[in-house]
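Omission of a single protein chain aside, the complex is shown with its protein chains in their original locations.
Note that the chains are named A and B in the order they appear, and that numbering of residues resets to 1 at the start of each chain.
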Amino acid sequence: MFLRNSWYVAGWSHHVEPGALVARTILGERIILYRTSTGKVTALEDRCCHRFAPLSRGRLEGDDIRCMYHGIKFSAEGRCVEIPAQDQIPPGLKVRSYPVVEKDRWVWVWMGAAAAADASLIPTALNHDHPDYHMRTGEMAYEANYQLVHDNLLDLTHLAFVHEKTLGATGDRLWSTVQPMVMALERGVRISRWFPGRSRPRYVNLPAEPSDTWNTFDFVVPGVFLLRSSGHPMGTADAFPEGPDDSLAPRWVVLTSQAVTPCSERKTLYYYSACQRASHADDSFMAIQLGLFQVAFAEDKSMIEAQQGVIDETPGRSLTTLQFDRSITHFRRLMARLMREEQPTPAATAAAE
Amino acid sequence: MFLRNSWYVAGWSHHVEPGALVARTILGERIILYRTSTGKVTALEDRCCHRFAPLSRGRLEGDDIRCMYHGIKFSAEGRCVEIPAQDQIPPGLKVRSYPVVEKDRWVWVWMGAAAAADASLIPTALNHDHPDYHMRTGEMAYEANYQLVHDNLLDLTHLAFVHEKTLGATGDRLWSTVQPMVMALERGVRISRWFPGRSRPRYVNLPAEPSDTWNTFDFVVPGVFLLRSSGHPMGTADAFPEGPDDSLAPRWVVLTSQAVTPCSERKTLYYYSACQRASHADDSFMAIQLGLFQVAFAEDKSMIEAQQGVIDETPGRSLTTLQFDRSITHFRRLMARLMREEQPTPAATAAAE
Partner (left out) sequence: MFLRNSWYVAGWSHHVEPGALVARTILGERIILYRTSTGKVTALEDRCCHRFAPLSRGRLEGDDIRCMYHGIKFSAEGRCVEIPAQDQIPPGLKVRSYPVVEKDRWVWVWMGAAAAADASLIPTALNHDHPDYHMRTGEMAYEANYQLVHDNLLDLTHLAFVHEKTLGATGDRLWSTVQPMVMALERGVRISRWFPGRSRPRYVNLPAEPSDTWNTFDFVVPGVFLLRSSGHPMGTADAFPEGPDDSLAPRWVVLTSQAVTPCSERKTLYYYSACQRASHADDSFMAIQLGLFQVAFAEDKSMIEAQQGVIDETPGRSLTTLQFDRSITHFRRLMARLMREEQPTPAATAAAE
């Protein structure tokens, strides 16, 4: 089950090169992406309405796309504009077109009713295009349901165990011992904590010097993770227990934005950035950060896919919820409510019949 | 769903070498083929009636076949003739035997009730054994339903797109612009057209010279495609709009016969010949013709399997039928009627109970 009235990341902007046909499956729907001559990204149903050949095996002709089974051609809006050897085009012959917005170097596709598309609902990635920051990108596929990926991101306790040699290599299981502050957001949850007196991340190009580290992330609908980590002089944690004031100049700032996109019930795509202030990063340090992310996310993938395997083998058994699962529970409830709300009400269904 | 009261090609004659056990699955039934000492092909159910071991792992002993799990032996007619350490053979112990006819270098198996087998229903391949013709053979497996392969063969519009660099490489999308004459046959459909003033096929060993090309094929139950293409002096198309008279001597003649055999709902075998007059072909030109077919049929396979994938992902959605699909519609209806007719009527069922 998926939330349909939402924007999903269909790829990085650089995935959709001019002239290329890019096939994606999102919420179980096959979609094809391409750029028209103006550079705007088009998203169409990847299925010719005639005999269901995939348009991703078709050919771009100007801004149109031609199915290469029997030659039927569609405009960038999905309208049939040519049928070989047939003068009349049946009115209404078309493939579905999806609203697209390109923002923060991500291609966002609206999977619900086109009329309901509201660009203001697109979460804002953290400084993907900011001139003072360096950014690297990655992506990965999980053979697992998107909810397990959400759960994983919502509870960073697992850094102390899954990532004990990578992202959570603190030597003292730090991530499982310092409990965070949890704050409900309108469309998600904010989770923040101080780690006083810690060393800087090893991919930050600054002298070693203990900092009070502030770590805060938002996890928002439909599955976007926005994390900011910053280092401050010792004592800041005590002075600002609720988090650093905007007026403070942190020693270093590291960001990552991550988007979880369900392909199907058992396949999920995952797009992530590694991002930090240019003042304390160069190519080699960015490569270290991105490499660390790649290794760590492969650790997640291995664990989550194993977990999915066990879940699928034991249907009808319920997971146990512990204290540190509260943000998971909060977000699962929020998603469930939004999915419920987008179901037609009995009254609306009756009226439509 | 399959038409059972019909002959299906189970392979080329040369597939069933003397002494060999050849396993096939046709309409979901496992069959084993072998030649008896007289050279006649036997087709038996490939499943020992004892513990269901496949007879294709058995051993040919004279004209009999022995199951190599527990040693039970069957005659070429499928009758049990030996049970180790047991004198009495239960009457009626047997495996199913299928009627077989070898014709035109194809091994035809009747998949319906044996009593209803009628050899006159076997379509005649085009000159497979004709002394004035050279012939080459090929076969391919589709991971798709046989109906999609039928549809593909019934509508050659697709040559202009799927095969735009091979069979349909005319440079002007010829196959999608010249509309054919369609004629209903008792057990199929005949589709014919003139292509006036075209160059000969490149695998015909004759001087380049434009011809009026006549192209006609029959597609008949249960899925046999019989195509004849011939080149005639310019002006013949105008003089004989309904097709060349038998009295005319064509410059060249190219034939192909193709048989579609369903293995299961999602697997289909495809047997095809490349055939042309010996007077304008030698080994090297036959190799060009067969090679062209192999490349082109791989193009079909790729498209049809992709189409099957989309269809399977979107159950409940209906294909759209356009003008050039009329022969597809005609043949689908014919097959549906024949399948309906072979279902027991309610009265017959009641009488049998």
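Here is the rule we go by: a residue touches a chain if its C-beta (ideal position, glycine included) is under 8 Å from a C-beta of that chain, and two chains touch if they have at least 3 such contacts.
The structure presented is a predicted model; accordingly, all values stated were derived computationally and were not measured.
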Looking at A:4, A:73, A:136 or A:158, which makes contact with the chain not pictured? A:158
Among A:38, A:247, A:284 or A:320, the residue in touch with the chain that has been omitted: A:320
Missing-chain contact among B:51, B:130, B:202 or B:317 belongs to B:51
Contact residue for the chain not shown (choose from A:177, A:199 or A:279): A:177
Had the left-out chain been drawn, it would touch chain A at residues 151, 155, 157-158, 160-162, 164, 173, 176-177, 179, 302-303, 306-307, 309-311, 313-314, 317, 319-320, 322-324
Spell out the interface residues on chain B facing the chain that's missing from view. 28, 30, 46-47, 49-54, 57, 66-72, 83-86, 90, 93
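Following the convention adopted for this analysis, only the chains that are shown with their structure count from here on.
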Separation of chain A from chain B, taking each centre as the mean of its C-alpha atoms, in whole Å: 49
